[in-house]
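The complex appears here minus one protein chain, its other protein chains still in place.
Here is chain A:
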Amino acid sequence: MARKNRNPVGKNVDPEAQKKKTRTLTLKSSDGQEFSISESAAVLSIAIENMVEDDCAGGVIPLPLVDGGTLARVITYLNKHAEDGASDEEKRKFDEEFVSGMEMGVLFDVVLAANYLDIRGLLREVRRRIADRMKNKSVEWVRKTFHIESDFTPEEEEQMKKEFAWAWEGVDSDVDD
């Protein structure tokens, strides 16, 4: 039982899409840097799309929660994904390389920006990367990386370790790879 397709993907036939490609928006980071980006790339971020739709985007869009370095990275990602010729395979490869070189701190910045700007694909990719890094790491490493302080007493912690003692076997050393 097919329901009506409400979001046709056929971008190529849409004159509106053509317009979007030529129109550019300016994004302003928290430290005042300005970046130009085509509208078709910018609207991959649902948050920016909403702003554009609601006509809140008068000239410059300020993004007070994203710093310049992170915004530059996010824009690289958006441009690649808005590229016309890029096949899915290419994009996947790009995503892989895009996140592979990043340190944990950078990944956190990017995930925060992607979450704030609501860029689903990037969010998914970075989350996966962070999760991969966390596999088999010690509790101390996770606390340090996420800046979380334990609110358990040592006795409570000991008790919990005892409950699933086997899960503590074979944990990696705390080196960030």
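Points worth noting:
In this section, contacts are C-beta pairs under 8 Å (C-beta built on N, C-alpha and C of every residue); 3 or more make two chains touch, one makes a residue touch a chain; residues count from 1.
In this section, contacts and distances are computed from a predicted model.
Among the names given as "Ribosomal RNA-processing protein 43", "Translation initiation factor eIF2B subunit beta", "Exoribonuclease phosphorolytic domain-containing protein" or "RNA 3'-terminal phosphate cyclase-like protein", UniProt records the absent chain under the name "RNA 3'-terminal phosphate cyclase-like protein". Summarising the interface, chain A meets the missing chain with residues 1-4, 6-7, 46, 50, 108, 111-112, 115, 118, 123, 127-128, 130-131, 134-139, 142-143, 146-152, 157, 160-161, 164, 166-168, 171.
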